[in-house]
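Just one protein chain is left out here, and the rest sit where they should.
Coming up: chain A.
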Amino acid sequence: MSKLLIEGVSRTFAGVRGGEPVKALMPVDLAVAANDFITILGPSGCGKSTLLRIVAGLEAPSEGRVLLDGKAVTRPGPDRGMVFQSYTLFPWLTVAENIAFGLRERGMAEKERDGIVASYVDLVGLKGFENHWPKQLSGGMQQRTAIARALANDPEILLLDEPFGALDNQTRGLMQELLLGIWERRKKTVLFVTHDIEEAIFMASRVILMTARPGRVKSDVAIDLPHPRHYTLKTSPEFSALKARLTEDIRVEAMRTAQAQSA
């Protein structure tokens, strides 16, 4: 049985000042198996973030429904952890307190929390920074904390919305390895949105390519590269072949958008 089922989910935004309503997302169907790492790849504005926010329950679909473990999603909840592109650590809480946030909302005792927090601080390599304020951290460290915060809640599925989009290239590469390493060790169902082709291939066991707005699923590519993956994989011939194929696909989509905008 699938962990997550997206059934005919679409999203239409009401027209501005009586204008035509805008279709952001055509009906999308997607079945995600347990412990799968799925990346959703698409050009800017294709509605991939909208799709993720619908799975998170932060937005309602215009049509269709999302099922997690057979239960319909109606609102956000701790079973779907989310990491955002913008830095969303609570600035008034330290790194450790941020990671403990979800556990505290659940009413877990402080003693019990401390152990879990320590293990996740360790997992994302932030030992020694537990008592820092988010302001004192680099962008990469903030996103590592955000990942730890989402994971500490032990969600059924982890949703990531271009989490490394604001980071520089070197940091992004390191973060990809870190997240992939965590996934390889502690299996988790992951839905990862990105517009970076290399990132999409490197991380995923399956890449879902979306078309330009209004977005729909264009292709569904299984990535059978072996685990554990090392950054050198990015220069292997198999990787290059996949990259060439997806680059071609996404190029067609990007050009279609450009034409639509100039028309």
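The rule we apply is simple: contacts are C-beta pairs under 8 Å (C-beta built on N, C-alpha and C of every residue); 3 or more make two chains touch, one makes a residue touch a chain; residues count from 1.
Just so we're on the same page, contacts and distances are computed from a predicted model.
The protein name that UniProt records for the chain not on display, among "2Fe-2S ferredoxin-type domain-containing protein", "Formate dehydrogenase iron-sulfur subunit", "NitT/TauT family transport system permease protein" or "Protocatechuate 3,4-dioxygenase, beta subunit", is "NitT/TauT family transport system permease protein". Residue A:E105 is the one among A:E105, A:E184 or A:D220 that touches the chain missing from this view.
From the options A:V66, A:M82 or A:I208, the residue with contact to the chain not on display is A:M82.
Summary of contacts with the chain left out: across A:L58, A:A118, A:L225 or A:A254, the touching residue is A:L58.
Listed here are the chain A residues that touch the chain not shown: 56-58, 75-78, 80-82, 84, 86, 88, 90-93, 101-102, 104-106, 133-136, 149-150, 153, 159.
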